[in-house]
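One protein chain omitted, others in place.
Every chain is named by a letter (A, B and C) in the order it is written, and numbering of its residues begins at 1.
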Amino acid sequence: MNKKKIINDPVYGFITLPYDSIYDVIQHPWFQRLRRIQQLGLSNLVYPSAVHTRFQHTLGALHLMGLALEVLKSKKIIISDLECEAACLAILMHDIGHGPFSHALEKELAPVHHEEISSYIMNDLNKQLNGKLSLALKIFNNDYEKKYLHQLVSSQLDVDRLDYLNRDSFFTGVAEGVIGYDRIIKMLNVHEDNLVVEEKGIYSIEKFIVSRRLMYWQVYLHKTVVAAEQMLIKVIHRAKYLTSQGKEVFGSPSLKVFLDSKNISAKNIDEWLPMFMKLDDTDIYSALKVWQHHDDKILSYLSDGIINRKLFKVSFQSATFNTQIIKQEKEKTKKYFKLENDSDIDYYMVVNSTSNSAYNKQTGQIYIMQKGNTIKDIAYASDQLNISVLSAPVVKHFICSWKN
Amino acid sequence: MNKKKIINDPVYGFITLPYDSIYDVIQHPWFQRLRRIQQLGLSNLVYPSAVHTRFQHTLGALHLMGLALEVLKSKKIIISDLECEAACLAILMHDIGHGPFSHALEKELAPVHHEEISSYIMNDLNKQLNGKLSLALKIFNNDYEKKYLHQLVSSQLDVDRLDYLNRDSFFTGVAEGVIGYDRIIKMLNVHEDNLVVEEKGIYSIEKFIVSRRLMYWQVYLHKTVVAAEQMLIKVIHRAKYLTSQGKEVFGSPSLKVFLDSKNISAKNIDEWLPMFMKLDDTDIYSALKVWQHHDDKILSYLSDGIINRKLFKVSFQSATFNTQIIKQEKEKTKKYFKLENDSDIDYYMVVNSTSNSAYNKQTGQIYIMQKGNTIKDIAYASDQLNISVLSAPVVKHFICSWKN
Amino acid sequence: MNKKKIINDPVYGFITLPYDSIYDVIQHPWFQRLRRIQQLGLSNLVYPSAVHTRFQHTLGALHLMGLALEVLKSKKIIISDLECEAACLAILMHDIGHGPFSHALEKELAPVHHEEISSYIMNDLNKQLNGKLSLALKIFNNDYEKKYLHQLVSSQLDVDRLDYLNRDSFFTGVAEGVIGYDRIIKMLNVHEDNLVVEEKGIYSIEKFIVSRRLMYWQVYLHKTVVAAEQMLIKVIHRAKYLTSQGKEVFGSPSLKVFLDSKNISAKNIDEWLPMFMKLDDTDIYSALKVWQHHDDKILSYLSDGIINRKLFKVSFQSATFNTQIIKQEKEKTKKYFKLENDSDIDYYMVVNSTSNSAYNKQTGQIYIMQKGNTIKDIAYASDQLNISVLSAPVVKHFICSWKN
Partner (left out) sequence: MNKKKIINDPVYGFITLPYDSIYDVIQHPWFQRLRRIQQLGLSNLVYPSAVHTRFQHTLGALHLMGLALEVLKSKKIIISDLECEAACLAILMHDIGHGPFSHALEKELAPVHHEEISSYIMNDLNKQLNGKLSLALKIFNNDYEKKYLHQLVSSQLDVDRLDYLNRDSFFTGVAEGVIGYDRIIKMLNVHEDNLVVEEKGIYSIEKFIVSRRLMYWQVYLHKTVVAAEQMLIKVIHRAKYLTSQGKEVFGSPSLKVFLDSKNISAKNIDEWLPMFMKLDDTDIYSALKVWQHHDDKILSYLSDGIINRKLFKVSFQSATFNTQIIKQEKEKTKKYFKLENDSDIDYYMVVNSTSNSAYNKQTGQIYIMQKGNTIKDIAYASDQLNISVLSAPVVKHFICSWKN
């Protein structure tokens, strides 16, 4: 059987599966599941075309990994075929641990660190595939001597980011987020086992950093998206509460496991993991649709809001909100919904903050290789980009609550 | 409240909602539901990026309607503001009657003619909106004197087709399906109340017809898509059978209504319609995921196949299949799955045919307006396009069955 | 010196020069000259953005050659590095013999067969490059055993056509001409030393043929383009006539050589060829600009027309024009311009015809490789494409004359 499939992709034209092992991983039910997990969760409530999935994104990142490896090899970096295959497998697995609506729900559904789940899954998959992923796992975990292979999978300039910025721009229709991924990749090189960017690529890197910031505030942390995510967190929280009270709450068998939080802890991960690998967006959506008609007013109010796009309103500001204002708002809410318990107010109203920095040196740096192989952090190599500004996290405080 | 929203769209850049009434219809839960119905059903199993929804498509068709009306008005065709608004509302509603996986499942879920359901829904919606849709309905049903308004909504060259060919090409990544929608629209005109295309647009129309054919065989009727759809039909059929036998079959409350076929007939449409308007793709997917683990082997085999992309293989040919071959294949199947009942063989194997004609004169013609306002069917106006060839339906027979 | 340059291209993103020899040919003044010869001559009078040059087109064809060779090698066709390099060099030279406004002017400027000039040039260049082009020339001239390499350079489906259809669509803005060049290339294969297309590519090939026809009638043979080209032929003809009469006519030294037709014949090609390799569009344009103010009324009328876009009007029809009508038209012309000589009428009026067939079996066929390696002409492999229709040349007769 020919496993070197060619797959159409609107972003890159065609994506070729380069190794038989790649095909085998893709065929695995855990990977097929990514077809049913949207990359941007609830962002489609603002950008209706942004319903693309983690499956597509992962294939895209795989494609870019192939291009990057070709470029490095053409620059006389010696990378064996086995290493190339392992790097491709590593990127293929980078999202396999994600659950539905990942960032929003991960804490509510499985209160275990995302990376721990991922690591558990990959090891398990490696066993199922008779150790074929061993080298890939070493690269993934940064345990392999050629550090640049890990950096291609996970760093400030990895193929994951290159693909998602590109793909999310494409599908949201926010054309300004588009980055010169092909130029950046052509400019990659290796210096003392680290991934670096040749000096000619400096403007493309600057553009990449600015695009990333734009995408954060215009898409990922868009007011309305934040509102919808807060509602989703609250509604799952409520469903868990009702479950704990012995109330019947509709759900697929897999979802029900996670609504009953007694079941879930870091210790018994091997028990619930198989159920976690069955969860996807459709479990959540089909539950929300049923919950719209539940007796519990909080559950039905929030479910109806998400399903029929009647979303909280959000105010962003750079300072924290005045406690007096918060108090008034809470009282208004209590009265409007005729709430008996003060603790229920929090289902209708969230006071919180969100933050982002366009270039985060703490999680790794982007190195520019100047003439004569001098290496500089982009922060110092750029003549104009003010990295101190871009790397300071921007914090935005918000109040998110019902409209009337 | 400002209802003239601007929506990002990767295909057209921006789409503006032109009237308050448009916004009101879009806000309705029946319309929001289209966010959860994919335009191409199971085609994403072949084209992973083709997960775009009927919601996006409808907004796209609305956008093209706006452009088309502008073009006609610039050519001194008098169309009032009320008529424009009604034409926009009419196109907005054209897909509102679709259920999940529309073409594949419509007969299994609700054995009532699609158009009958749609008509029922629109009338109901019109009541809910206090008659605001009355003129739109007249246009939709071709009861309005300016026939070209209906033809923009539904004809061989309507904005529905222009958008879906364009959008489906875009999201599948099948770049060759791209049509010159903007050029075609610029060439529209009206002659004796009929929509016509000016002669300069003739090559664009030819290209449109050829693109349509290409999309049919390369996307809509792609072998693997046909296989998946047959499996979906079969699995729903089985779930209904098990339900009729009193077996417990998981499903959301709305889906369960339709699995029990005693409930559903053309006569009691008003009873089950509210439930139908709650169904979407997520009901089907979340059921299939549970059904994978059902005791019934047929149900679990088919569900597992769709969810994890282990699909039937398909052979297409232009002649009907030899009955001897079919017989042998059936016996092989019976033996392989150790089936007791002959009737169960049909769950694992489908012999059927599919057909398509690129230009179907019976469902309406495309008229070219030549110099001096002479009107000709595209079939006779083109110097090369062989319409007799393109309008003859191509029939392909297929056998679709399990792989081993 | 690193000669493996990367060049930005709006159509393909980046084009890499794969061999040092490629860079050397590109650096040659004869190749640099292609920067000053527009691919579509006077078509920019209708499509203002179509000012792209033969230089860009040749780089594009080189890029596609690289992709095609990669695809064939991935299918286990053995092609040596030297053969790859030679095929790339061959495509690089395919346009090097073109003069300014090639098709329109080739007969007027140098009444020698285009291919003869090209062959002469390539041999000369090969000498200058010490025989580096020898294998490339064998491929170019179809003297090499692996016929498919020649077919990639020149056949019904060569990379020349794939690039120019794609590129001309792109720059004219006639989006409908876009072809699935990447899909077609992915489907290429070799059978008994001939280039073939795998069956899965059949719809893309059909689309390619239809696009080609569309581009012919919408761009290459667009009425206004035909008019401008006829005027250009006439004005050069007149300049030659005036030169032969001893009248002073402005021109660069190279152009003047060709205006004096006594100088130019097939026999003394080695004498005038160096001057021919200096000619480009700018010689013609700068002459036309001066000629606008020449004493000779015919010369100035035609020059002014081209430079300031006051073009002849054209009528196309499928039948030949009635001789009576032609006669009347001629008389009107004579009177209007107060012409003394009947022979001068032809400067203001052209009666001629143009023809094109979308698929021309006589100049080579497109072969489809069906399952089991059966080979069929696309004409018989397609279930719908009516090749008899598409391969019959369409003849259009035209009268092209002054407006009043």
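Here is the rule we go by: a contact is a pair of C-beta atoms (placed from the backbone, for glycine too) under 8 Å apart; a residue touches a chain by one contact, two chains touch by 3 or more.
Here the structure is a predicted model, which means the values were calculated and not measured.
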item	value
Which of B:Lys186, B:His237, B:Lys310 or B:His397 contacts the chain that the document leaves out	B:Lys186
Sole residue of C:Leu133, C:Val174 or C:Ile205 that reaches the chain not shown, by the stated touch rule	C:Val174
Residue touching the undisplayed chain, where the options are A:Arg54, A:Arg183, A:Lys289 or A:Arg309	A:Arg183
Residue of C:Lys289, C:Lys361 or C:Lys376 touching the missing chain in the full complex	C:Lys289
Chain C residues touching the omitted chain (full complex)	7-11, 13-14, 27, 29, 32, 35-36, 44, 47-49, 51-53, 55-56, 59, 170-175, 250, 252-254, 278, 280-283, 285-286, 289-290, 307-309
Where the missing chain touches chain A, by residue	174-176, 178-180, 182-183, 203-204, 206-207, 210-211, 213-214, 217-218, 318, 358, 383-386, 389-390, 394
Residue ranges of chain B at the interface with the undisplayed chain	4, 6, 13-14, 182-183, 186
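The working rule: only the chains that are shown with their structure count from here on.
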item	value
Distance between chain centroids, defined by C-alpha means - chain A, chain B (Å)	32
Between chain C and chain A, distance of the C-alpha-averaged centres to the nearest whole Å	50
Gap in Å, rounded to a whole number, between the CA centres of chain C and chain B	43
Set of chain A residues in contact with two or more other chains	13-14
